[in-house]
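Please see the structure below; I have some questions.
Missing here is one protein chain; the remaining ones are kept as they sit in the complex.
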Amino acid sequence: MADPRFFNRQGPITLGELARISSAELAPGCDAEQLVHDVAPLDTAGADELSFLDNPKYADAFRSSNAGACVVAAKLAGDAPAGMAVLLSDRPYRAYALIARAFYPGASADTASRHPSAIIDTTASIGEGCAIGAGAIIAAGVVLGDRVRVGAGAVIETAVTVGVESEIGAATTLSHCDIGARCMLHPGVRIGQRGFGFDMSPEGHLDVPQLGRVIIGDDVEIGANSCIDRGAGPDTIIGEGCKIDNLVQIGHNVQMGKGCVVVAQAGIAGSAQLGDFVVLAGQAGIAGHVRVAAGTQIAARSGAMRDTDPGDKLAGNPAIPAREYFRQMATLAKLTKDKNSS
Amino acid sequence: MADPRFFNRQGPITLGELARISSAELAPGCDAEQLVHDVAPLDTAGADELSFLDNPKYADAFRSSNAGACVVAAKLAGDAPAGMAVLLSDRPYRAYALIARAFYPGASADTASRHPSAIIDTTASIGEGCAIGAGAIIAAGVVLGDRVRVGAGAVIETAVTVGVESEIGAATTLSHCDIGARCMLHPGVRIGQRGFGFDMSPEGHLDVPQLGRVIIGDDVEIGANSCIDRGAGPDTIIGEGCKIDNLVQIGHNVQMGKGCVVVAQAGIAGSAQLGDFVVLAGQAGIAGHVRVAAGTQIAARSGAMRDTDPGDKLAGNPAIPAREYFRQMATLAKLTKDKNSS
Partner (left out) sequence: MADPRFFNRQGPITLGELARISSAELAPGCDAEQLVHDVAPLDTAGADELSFLDNPKYADAFRSSNAGACVVAAKLAGDAPAGMAVLLSDRPYRAYALIARAFYPGASADTASRHPSAIIDTTASIGEGCAIGAGAIIAAGVVLGDRVRVGAGAVIETAVTVGVESEIGAATTLSHCDIGARCMLHPGVRIGQRGFGFDMSPEGHLDVPQLGRVIIGDDVEIGANSCIDRGAGPDTIIGEGCKIDNLVQIGHNVQMGKGCVVVAQAGIAGSAQLGDFVVLAGQAGIAGHVRVAAGTQIAARSGAMRDTDPGDKLAGNPAIPAREYFRQMATLAKLTKDKNSS
């Protein structure tokens, strides 16, 4: 059970309702009125809790689980232990996510609140039902949509806009940007500071004014302490539904399509362009001005230095097709062994 | 045009004045009294805007541009479309930067302001014309030079000094340090926390007191969420004119010369010494105690583990001459191909 100090659980919820929420099907013989009180992992779930089986390597844990109910693919449902109610889904992880969200809907800003210590400029426009935390600072001309949440100590600079139901984490700073609806920005995010643009010279590097903005689409998540610089002239653009992890760097003028996934500590250099659903694994990098085609996947700790083709799977530095990279590593290991044994 | 919500444009400015500002030469036949209202990229600039051509690969965009004026090298000026006024410069990008700075001089703290919510210790010394943001915290004995700007929520700890006209970003924390003049520290910068020094032991790692400071020269820029630890006994020193990007780590006792450029997510381990004008590309690293000679350039995602010679261009892990690194990558690709085709 999630720690009640930190999480506010709803429920109980009937199996029938959970099936409806998760677009799953209640297996024959199961009672739609059975009450479920919580979600839990297979190995710790009890009779009033629901679990899920997504990865076949946990099939043993499924067979021996004491969970009162479980979401599972139809082909594996036959292994359910006696007494376990089964919800059938061809996407058990998604079904679990929807059910877990029903039990733990999280904070919602349905009733307006403003901590008296928040500093809100009189020219800022605050939507209905917003929750503004202690010590938050909201400057002139800021526009917050309805039900926006602003964390403690967050700083929202002049004229920034934030779409409905977005959450701005504690200690985050926003400037020169427009944020979409239903975004989640974690603590310490930095958006809109000037990009790293200079005329380099032995007599001193000269700052080039950075005159663009950052435009963040709807449903974007940005991890703790990640940084997105504003454009030099064009804007920096993050497409809707992108999910960005912690400590990620996104340089000026970068344009990202929809649904991209950028894992922790990855970096995207200035003016790179990413198509839809690009995946950048942890600590990977994309060089400046590179065009990364839709669906490209770049392995952890790899660096893409050239344009890619749709669906490419790349690894290494400079990144090459991942299969080729691992073949090269094997070749090098063999040559080294041959050399040392001859 | 830059978004007027975020940027305050000056002007219009005559061509003659722009030539003077940028040390460019007005081409024969152009009217020094022509008014320019803004800067813009070649492909979007209109008749009252000025653009620039720096990279020959944009020569086509230049030839078809509708910009009313353009800064360009003399040898390319002949390709200017009819009706475009031309400013001749052998450094068009620098000239553009100077002109853009004239149109967008940025915020300046020429009139003093202190947000009433700022907490300023009575023993702090605040220069003339400083601007102190909402919620900023300035501790005992701090000394701010004239026209310093302190962002919202910034924390400046005991006895720190900041030189004239420096800008301390929102939510930045400074301790145990002296900051030069005209520096720009972006949001979330961390300066002066204790270095990572321990006597390692199975019975417990023991903190070794870190008794040095951080000394930052004039005209240094430090990117968002970058960290510079104070020295263990000696100081950590950043030379004048260094430009440091976002999410960079600089360990205790590091000494950097003048004009170094450190791109995002690069790291410099403790006690490394960098000469003047070293360039460290994105996600690169320098190992502890290494001496990096003046003018060394280290490629993205590469790691310098040994002392370097002046002007070295290095790549790989451990870093070797870049030319050699790319030759090795080609050799490995060929050997792998041969092996798999035999």
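We just call them A and B in the order they show up, numbering each chain from 1.
As a convention for this text, a residue touches a chain if its C-beta (ideal position, glycine included) is under 8 Å from a C-beta of that chain, and two chains touch if they have at least 3 such contacts.
The shown structure was predicted, so the numbers you read here are calculated from the model rather than taken from an experiment.
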item	value
Residue in contact with the excluded chain [from A:Ala152, A:Met200, A:Ile215 or A:Met305]	A:Ala152
Residue, one of A:Phe62, A:Phe196 or A:Phe277, that touches the chain absent here	A:Phe277
Omitted-chain contact residue, chosen from A:Ala77, A:Ala112 or A:Ala170	A:Ala170
Residue touching the undisplayed chain, where the options are B:Ala112, B:Leu211, B:Ala293 or B:Ala322	B:Leu211
Residues in chain B touching the chain absent from view	119, 135, 137, 139, 141, 153, 155, 157-159, 171, 173, 175-176, 188, 190, 193-194, 196, 198-202, 204-209, 211-213, 225, 227, 229, 233-234, 247, 249, 251, 265, 267, 269, 283, 285, 287, 303, 305, 317-318, 320, 324, 327-328, 331-332, 334-335
Residues of chain A (touch criterion as defined above) contacting the omitted chain	2-3, 5-7, 39-41, 91, 93-94, 96-98, 100-101, 103-104, 106, 115, 117, 133-135, 151-153, 169-171, 184, 186-188, 219, 221, 223-225, 241, 243, 245-247, 259, 261, 263-265, 277, 282-283, 300-301, 316, 329, 332-333, 335-336, 339-340
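The definition used in the following text is that only the chains that are shown with their structure count from here on.
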item	value
Cα-superposition angle relating the copies chain B and chain A, to nearest 5°	120
Centre-to-centre distance between chain B and chain A (centres being mean Cα positions), rounded to whole Å	29
